[in-house]
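Every protein chain but one is kept in place in this view of the complex.
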Amino acid sequence: MNIRNKLLLYLLLFFSAFLLFFPILYAFMISFMSSDEILHGKFFPAAFHLENYLKVFDRLPLLKYLLNSFIVSTSVMIGQLIVCSMAAYAFVFIQFKGRNFIFFLFISTMMIPWEATMIPNFITILKLDWFNTYQGLTFPFFAAAFGTFLLRQNFLTIPKELHEASQIAGLNTVQFFIKVVLPVSKTSLVTLGVYSFLSTWNQYLWPLLVTTNDSVRTVQIGLKQLQTQETATDWGVVMAGVIVVIIPTLLLLFLGQKQLQKGLTQGALK
Amino acid sequence: MAKKLKWFMMFSSFLCLFLLGACSNSASQSKNNENESSNNSSEDNTEESGPVEVSFWHAMSGSGQEAIEDVVNDFNESQDKYIVKPEFQGSYEELLPKFRSVGGTKDAPAIVQTYEIGTKYMIDSGYIEPVQSFIDRDNYDINQLEANILNYYKLDDKLYSMPFNSSTPVLLYNKEAFKEAGLDAENPPKTFNEIKEAAAALTKKNGSNTERFGFSMLTYGWFFEELVATQGGLFVNNDNGRSDQATEATFNSEEGLRVFNLLNDLNNAGHFGNFGTNWDDIRAAFQTGKVAMYMDSSAGVTDTIKNAPFDVGVGFIPYADETERQGVVIGGASLWMSKGISKANQEAAWEFMKYLQTPEAQAKWHVATGYFAINPAAYDEQIVKDKWAESPQLKVTVDQLQATIPSVATQGALISVFPEARQQVVTALENLYQGGNPKEELDKAVEATNKAIEVANKTKK
Partner (left out) sequence: MKLALHDTPNLSLNPKTSLWKQTQKARVAFLYLLPSILLFSVFIFYPMFKTIYLSFFLTDQQGEAALFVGLDNYQDLLTSQSFHKSIKATLLFVLYTVPAGIIIALFLALMANEKLRGIGFFRVIYSSTMGISVAASSVVWLFLFHPSTGMFNRVLNLFGIAEIQWLLDPDWALFSVSVSTIWLNLGFSFLIILGGLQNIDEHLYESARIDGASYWYQLRRITIPMLSPTLFFIITISLINSFQTFGQIDILTKGGPSESTNLIVYSIYKDAFINYQFGTASAQAVVLFICVLLLTILQFKLGEKKVHYQ
């Protein structure tokens, strides 16, 4: 690439990064403002006050919420990785009657509006006595059509020869699954992991429904508690909460990103 | 292998970070859990050791949540027999389905807060114990409470729930803008026509952009209901659903049409600013001088006065020139007691409700949130007097409530499909602002509401 193109590319990169990151940047700025500054739609705070952050931590057991979110999201991530990779494996490497039908049945679960199933599921959780427990928050999300689909698409790109070779080498299906398929698909597994972690982290309505007190509640419910209806909302405090909540997820993205790259550049199979 | 290890290390260090950070919190959490489980068992046993602990489900977030927690703490410290635990359950809309699922079982919270338009639903649900049974048992004197608030929650002279956070709409205006436009800043417009005249004088245009709108109203069904009620108009038939199950919506009467015509005239003249359905949006518009008069909840007055960089005036909501002022309907929420829970828990709920009515508790609540004091004796408390001296506008909100003439119109409508009716009114208002015909839009909303009422009545036992 010549210098001119490189410069142009950097320019484009910076420009799109700015546009894309602007809303987050704006939230970051607001989190330091007094309510008067916010009202007048300023972009830069007059001074970087930490008051809003102090208020957030004072108002809510935010660390506890963060810990809960972390436990719930990690559990869902691990659960999904196990359950989905198993299912995807069956769809790709085992020939059986009705495979396409069952696969489509799986995919069809994605199209069911979650809002419609929420109430029956809520009653199921109530009957299982899983109110205010981590199980209630995580179990319904262990099986995911999305994850199965993602991994299936990736498993499909694994060369057939590899399967044959491993059969000749005397690996049984379980060994082939664990020793060959999973390591080869590391990228997709990380992608799915990051995705399931973040989407669980960002859930609001379900955690609210199946919890009644703070014992296992997650951060998104905390965010909601900062906003009001009939009385005035303190937006600076809300934005401070938003920033606190997205820092761990950005951190995870950063780490996941690095891992993704590493796995790819060093992957023996590529 | 080494790679795997690295990834694992990274991951676990991340985990440690969190564990460390939350160490102190999780310790207190497990203690809480123990408390809870020991208490659950005591709920089942009739002989109790230690205080009775009950849950209080509420939907107050933000500053309201802080205030509610303060009040509850005061109660818990004032005696040692009962402990009330306030638990946030999301917005009113999110709280109700949850209560519906646990209602009538022993998992139900002892006390639950429900918005005013859920009143009919709660009465019909069978999940609640009318507070009247405790009032009768103890011969508790509720006449000390604000009659205009009690009226809303009474049906056939029976009080079903304890009023809690109560508010009404008021007219807020920018005094400086009034002076600038040559209007009397101490004498806000009272009738629809006066609103129109003032709005015309207050509107300031700069080319095609309007720098300041004369009047605005949040696109929310509540304000429409109030403007109808203050003319004496009814929302639904059968005395606003109070003498019998409502079967038809009547808000497309001449009273309703007058409101729509007023808004339509203002909008067509370019004097009306539409700031949507979000409370904070319309307030920001007012506080930045984009609109000179608007209707807000009395609960929002304190903050608006505090935040606005100009003098804020508060007035009564306007009524049509052809009618007399009837007053306002109460809004907000009330507290309900669950049925099917242990006697001891109900007792705890009742004690808490009684505590809430004391002038001291009410005074504190009023000052902290801007909601009305249910017990008017609270207004004589020193902290209220201090607050009123600081912002005398607050008194206007109370005056408006107390000047209300009791009638079925100002008692407010009782219908189970109220949330849907409000959505229909919102859609009608939005269509109106886009140039819809007032009569047609109003009729459409009534028709849709009627259909909802019909469906709901079909499934009632």
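Just so it is clear, A and B label the chains in written order, and each chain counts residues from 1 on its own.
The working rule: contacts are C-beta pairs under 8 Å (C-beta built on N, C-alpha and C of every residue); 3 or more make two chains touch, one makes a residue touch a chain.
Quick caveat: nothing in here was measured; it's all calculated off a predicted structure.
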Requested in this report: Among A:N52, A:S188, A:N213 or A:T231, single out the residue that touches the unshown chain.
Outcome: A:S188
Query - Listed residues A:I78, A:I107 or A:L171, member touching the removed chain - result: A:I107
Requested in this report: With the missing chain put back, which residues of subunit A would touch it? List them for me.
Outcome: 1, 6, 9-10, 12-13, 16-17, 20-21, 23-24, 26-27, 30, 39-41, 43, 82-84, 86-87, 89-90, 94-99, 102, 104, 106-121, 124, 139-140, 142-143, 146, 148-150, 153, 156-157, 159, 173, 187-188, 191, 194-195, 198, 201-202, 204, 220, 223-224, 227, 235, 238-239, 242, 245-246, 249-250, 252-254, 257-258, 260-261, 264, 270
Requested in this report: Would you write out the residues of subunit B that touch the absent chain, in ascending order?
Outcome: 93-94, 96-97, 100, 121, 124-125, 208-209, 219, 274-278, 281, 284-285, 288, 290, 416-417, 419-420, 423, 426-427, 430-431, 433-434, 448, 452, 455-456, 458-461
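Heads up, the rule we're going with is that only the chains that are shown with their structure count from here on.
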Query raised in the report: Counting in whole Å, what is the centre-to-centre distance of subunit A and subunit B, each centre being its mean C-alpha position?
Result: 35
Requested in this report: Name, in rising order, each residue of subunit A that touches subunit B in their complex.
Outcome: 35-36, 39-41, 59, 61, 63-64, 66-67, 70, 74, 119, 122-123, 126, 131, 205, 208-209, 212-215, 221, 224-235, 248, 251-252, 255, 259, 262-263, 266
Query raised in the report: subunit A touches which residues of subunit B in the complex?
Result: 3, 7, 10, 14-15, 18-19, 21-22, 24-26, 29, 32-33, 36, 55, 57, 60-66, 85, 87-91, 94, 97-98, 101-102, 107, 109, 167, 279-280, 283-284, 287-288, 297, 299-300, 303-304, 307, 309, 332, 369-370
